[in-house]
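Mind looking over this structure? Questions follow.
Only one protein chain is missing; all other protein chains are in place.
A, B and C are the chain letters, set down in written order, and residue numbers restart from 1 in every chain.
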Amino acid sequence: MPKKKAIIEFCRVYKQRKTAVFGFVVVVVFFLAAVFAPFIAPHSPREGSGIPFDPPSKEHWLGTNDVGVDIFSELVYSARVSLTVGFVAASAVVIIGSLIGLISGFFGGFLDEFLMRITEIVLVLPRLPLMIVMAAYLGPGMWTIIFVYSVVGWATLARQVRSQVLSVKESDFVEASRAIGASNSHIIISHIMPNVWGVIIANAIMEVMFAILVEAGLSFLGLGDPVHKSWGVMLYFAQIQGAFLLGTWWWIFPPGVCIALLSSSFNFIGTALNDLFGLKLGKR
Amino acid sequence: METIYKVEELKKLFPVKRRGIFERTRRYIHAVDEVSFNINKGETFGIVGESGCGKTTLARMLLRLEEPTSGKIFFKGQDITSVDRQELKNLRKKMQMIFQDPYSSLDPRKTIYNLVAEPLKVHKVVQDGTREEKVKETLALVDLPTTEEFLGKVPDELSGGQRQRIGIARALILGAEFIVADEPVSMLDASVKAGITSLMIDLKQRIGLTYVFITHEIGLAYYTCDRIAVMYLGKIVELGNAEEVIRKPLHPYTQLLMEAIPPLQPDEQWGKTITERGELPLFDEPPKGCRFHPRCPAAKDPCSMDEPELKEITQGHHVACLESW
Amino acid sequence: MSSRWLFRRLTSGVMVLFAAMIINFAIPRAMPGDPVDSFTSGVKLTAEARQAIVERFGLDKPLWVQFARYFVNTLKGDFGVSFYYFPKPVLNIMMQALPWTLLIVVSAMIFQVIIGYFLGVAAAWRVGTRFDSIIQTVSITVFSSPIFWVAMVFLYVFGFQLEWFPLGGNYTAGESYPNTFAFLLDVMKHAALPIATLAFSRFAVYQVLMRNTMVGVLREQYIVTAEAKGMGQFRVKHRHAARNAMLPMITFAGVSLTIQIGGSVFIETVFSYPGIGKLIFDSVISRDYPMLQGCFFLFSLLVIIGTIVVDFLYLFLDPRIKY
Partner (left out) sequence: MRKKRALVALGAIIFILTFVMAFSPLSVAEAKTKYVVAWYADPGAGMNPFLARAHSDYIFIPWMYEPMNIETWDGKLIPWLAKSWEYKAATMEWIFHIDERARWSDGKPVTAEDVKFTFDVAHKYDAVVGNPTKKYVDAITVVDERSVAFKLNETLAAFPSTVGQVLIVPKHRWSNVGDVTKYTNPEPLGSGPFKFKEFKQRTYLALEKNELYWQGPSDIDELVVRVFSNMQAEIQALQKGEVDFIPDLAGVENLLRRLSADKNVNVQMEMTNNTFYVALNYRREPLKNKQLRQALDYAAPKERIVTIALAGYGDLPLMGYFAPVVKKWVNPTVTWEGRKMEEEVRINKANEILDNLGWKKGSDGIRVTSDGTKLEYRIKCMSDPAFIRTAEMVKDNWAKIGVKLTVQVHDRRTLYGGIVFGGKSTKDWDFLLHRSVLRPDPDHIAREYAPEPPQSWYNATAFGWENDEMQTILKKSRREMDETKRIMMIKKFQEMFADELVVIPLAHKHMGYAYRTDRFVNTNEFDVYTSLIPLVNVVGMKLKK
C-alpha cells in the first residue's frame, strides 16, 4: 500500500523531466529492437543482400557496407551485443561494488581499511590502459570486455555505497533498532539495504552507460568480437575498410548515433534517478 | 525498596586517534569516569548535565549499546556487562530506550505499522496473526489512532509529538520494565513537551515502569524525577532526592545549573544559585583535582589538588565537593 | 602543509605505483599455458632464443626472485625490450611519444576548462531556465557520445570532406621549413583537430561541475550582499562567485588527467597522431606486450604526478586550506 503510493509519486516526479522520459523511451525502443531484431531487420545482418557501398535507398534504408550487408539490419542486430555487454558488465560491477561497499561500510575495522585501500588504488589506476592491457592478453571477444570492465569498474560504486552505508549505519534509527535487540542481518536487510538501493540503482544505470561506451571503445580498438558485431565493431570495420575516403557517411554515422543516443539516454535516466533519490535522502 | 539496577564504577574511555609517523602514543577522552549508583524499582532516576558531560554515553552503556571500558552493571542482580549475545537479546525485551530525536530515530522508509511491529519481528514473540492486534493495542496505550490509514503512514507525515509516541510505543511493545529515556522531549515544541512528559508519567504508574530520565534541563528533572544525579565531565557530582537536590543544591555546579532556569513564580526562589564562569571546557584530559574547579566561583587551593569523592552528606544526598561540608 | 600530509600523499602514490607493478608482473604470469609464450606472445622461437628469454626474465627462478628482479629493473626505468621495435628499449620509444600526447592533452584541457567555465557560469546564472536545461542536455549528450566516433566525424567532415586540416600525423614528415615559426604552424595545424575533438568531447564534465558549484556559491550571503551593494553583474559573476567555484574544477582537472590521457588512445588512433595513445594501439595490434605494460606503468606514474601537482595548486589557490 505505501509502496504503491511511493511508485506513483516517483512516476509523477519522473514525468516532469523531459530528458529522463525521452531516455526511458529510447532505452525501451532499443531494447525491443534488440529482442525483436529478426522481425525488424529487413535483411540478414551478415550476408550480403545488395551491391557493396550502396547509398541509402528504399531497399536498404541505411545503405550497404563493403560486402553489401544491409547496414540497418546490422545496426538492429548489433543492439543485442551492445545491450548485453552493457547490462551484464554493469550487473557484475554493481554486484561486486555494492558487496564490497556494504561489507566495508558495515563491518568497518581492518576489513574496511583493507578493502578501501584496494578501492583507492583501483580508482587511481588509469582505467582504459589497464583494460587494454588485460584485454590484449586475454584476446578479443565480448566476454573479455565484460570481464575487464568488471575488474576495473567496481571501485567508484563501492566507495559510494560504503559512504551511504556508513551514514545509515550511524543514524539514530539503526541505533534504535539495535536497542530493540535487532541482529546485524536484520539491520542490513530491513534498514541499510532499503536506504542504499537508491544509490545503487542510480549508479547501476550510469554503469550501463559506461559499460556501453567502454565496449564500443575497446571494440573500436579491435578488442571486440569481430564475428558478433556490436556498434563499436561496425565502426572498427568502417574505419579499416576506408569508409571515409569512399564518402560512405551512412556507414560512419548510424552506429555512432546509436551509441551516443543509448548511452546518453542511460545518462539522462541515471541523472534523474540520482536527483530523485538524492532528494529523498537529503530530507532525512 | 527493591534495587532494580545497580551500577558499579562504570568507566568509558574513547581513544583519540592520533596517528603520526613516529608518535603512536594513545590518548583517551574520559567520557564516563567510575560512576556508581543504584536505581530503585518504580522510580524515575534523572541524570542531569550539560551536553558533553557523558550522560548520553552513560545511558547507552546502561543498555549496553556501548561497551563499558570497565565496571559492572547489574539488572535484577544479573551482570549485563558479561552476558552473551543471546542472553542480551532476551534482556532487551525488559530494558528499552526512548531516543532524543524523534525525527532521525525512525527509519523514514518504514510505515508506522512496520516501525511499531519491528521489535515483535526481531524477537518473534507474537504470532503473525496477532501482531496487528498487539500493535494497535500498544498504539492505543500511547494515545495514537489505530486506523488502517494511520498504520500506513510514514514518519514524514507525522508531527514530532506523534513520532515520539511511536518511539515510546516501540519501547513498550515488548513489555519492557526498565526504560532509559535520553532527553525524550528536548527536540519537541513546548506545547507537545508537556503531553509527552505526562504520558510517560502516566505510563509509569499504569504499567509500573522504571525510568532513567536524561535531560539537560534541571527544571524538567524536578517535575519528572524521584531522584537526580548531576554529572559533570564524566563524574557524578551530586546525587539525591530530586526535591532536595533542587531546593538545596550543595555542589556549586548544581547551583550553576539552577541559575539557568527561571523560577516558576516571580517571588519564588530556587535554592542557592551561583553565576556562571566560563564554559564547559573541551578536554582530552580532565583537569587535575576537582574537575569543576576552573569554573568554580568557590574554588580554593585544595580544589586543584585533590579529587573530591562522592560522599553522603544527609540521608540519601550525596555530593562530591571539598567545600560543601 | 605538514610533513604528515606530504608523507601520506607520497605513500599513497607509491602504493598505486606498486599496484601497477604487481599488475604488470602478474598478468603475463597468470595467463594459462607456458609463461614464456606470454612473454613472446607465440613468436616462432628457436630453442636458444627461448632460453635467452627464460634467462632474461628469470622465468626458471622462484616467483619472488622474478619479482625482485622485475622490481629493480622497473625502478631503473628498464621496462624491457619492445617486441616490435626490437632491440630498442621500451622507455626510449615511450619518451619520444610522450611530449606529443602531453601537447594535445594539455592544450585540450585548457580549452575544456575555458569552455566549461563560461558555459557553467552562464548556466548557473540562469539556473532553472530553459537556457540552463538546454545546456545541461547538450552537455550530457556530448559526454555520452563515444569519443572516437566524435573524432571520426570531425576527421570525416574537416579532414576528408572540407580538407581544412591534415588527415593525420604530428607534422609534415620530411618537410623542410623556412623557419621555426612555419614549423610550429605546421604542428599546430596537425594538432588542431585532435585538440578540438578532445576539448569538445570532454568539456561537459567541467561545465556540469562549474554549474553545480556555482549554483551553490550564488546562494551564499556574500554574493547577495555584493549584488545588493549594486556591484556590476559581470564583477559579481566572474570576480566573486566564479572564483570560489573554480576550486572543484581544478581538482577535477588533475583527476581527469587519467581519463584524458586514456581518451588520447582513441583520438591519436583516429588521427594517426604518434603520441603514447597511438603507441598503445599499435602495441595492441602487434601484441607488443612489453610496450603495453610500459605504457600502463607510465600512465599510472603520470596520474599520480598529476594528482600531487593539483594538491599543491589547490594549496596555492585557496588560502583556507592547510594540509
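Following the convention adopted for this analysis, a residue touches a chain if its C-beta (ideal position, glycine included) is under 8 Å from a C-beta of that chain, and two chains touch if they have at least 3 such contacts.
As the structure is a computational prediction, the values presented were derived from the model and not from experiment.
**Q** Any idea which chains on screen the missing one touches?
**A** A, C
**Q** Pick out which of A:S167, A:Q241 or A:N274 touches the chain that's been left out of the picture.
**A** Of the candidates A:S167, A:Q241 or A:N274, A:Q241 is in touch with the missing chain.
**Q** Decide which residue listed in C:L59, C:L103 or C:I195 touches the omitted chain of the complex.
**A** Of all options in C:L59, C:L103 or C:I195, contact with the hidden chain holds for C:L103.
**Q** Out of C:L75, C:L184 or C:V224, point to the residue that touches the absent chain in the complete complex.
**A** From the options C:L75, C:L184 or C:V224, the contact with the absent chain belongs to C:L184.
**Q** Looking at C:A19, C:L59 or C:I93, which makes contact with the chain not pictured?
**A** With C:A19, C:L59 or C:I93 as choices, the missing chain is touched by C:I93.
**Q** Could you pull out which residues of chain C are in touch with the chain that's been left out?
**A** Touching the missing chain: residues 33-34, 37, 40-46, 48-50, 52, 82, 84-88, 93, 96-97, 99-100, 102-103, 106-107, 110, 160, 167-174, 176-178, 180, 183-184, 187, 269, 272, 274, 278-279, 282, 287, 313, 316-317.
**Q** Could you pull out which residues of chain A are in touch with the chain that's been left out?
**A** Touching the chain left out of view, chain A contributes residues 46-48, 52-53, 66-68, 139-140, 222, 225-227, 237, 240-242, 244-246.
The criterion applied here is as follows: only the chains that are shown with their structure count from here on.
**Q** By C-alpha centroid distance to the whole-protein centroid, which chain wins?
**A** Closest to the centre of all protein C-alpha atoms: chain A.
**Q** How far is the middle of chain A from the middle of chain B, if each middle is the mean of its Cα atoms, in Å?
**A** 50
**Q** Please report how many Å separate the Cα centroid of chain B from that of chain C, as a whole number.
**A** 57
**Q** Between chain A and chain C, what is the gap in Å from one C-alpha centre to the other?
**A** The computed centroid separation for chain A versus chain C comes out at 23 Å.
**Q** Which of the residues in chain B come into contact with chain A in the complex?
**A** 63, 65, 88-89, 92-93, 96-97, 99-101, 104-111, 118-119, 121-123, 152-154, 156, 167, 170, 174
**Q** Mind listing the chain A positions that touch chain B in their complex?
**A** Result: residues 1-2, 171-173, 175-183, 186, 190-191, 194-195, 280, 283-284 of chain A touch chain B.
**Q** Please give the residue numbers of chain A that touch chain C in the complex, ascending.
**A** 19, 117, 120-121, 124-130, 132-134, 136-138, 209, 213, 216-217, 220-223, 232, 235, 238-239, 244-245, 247, 249, 252-253, 255-256, 259-260, 263-264, 266-268, 271
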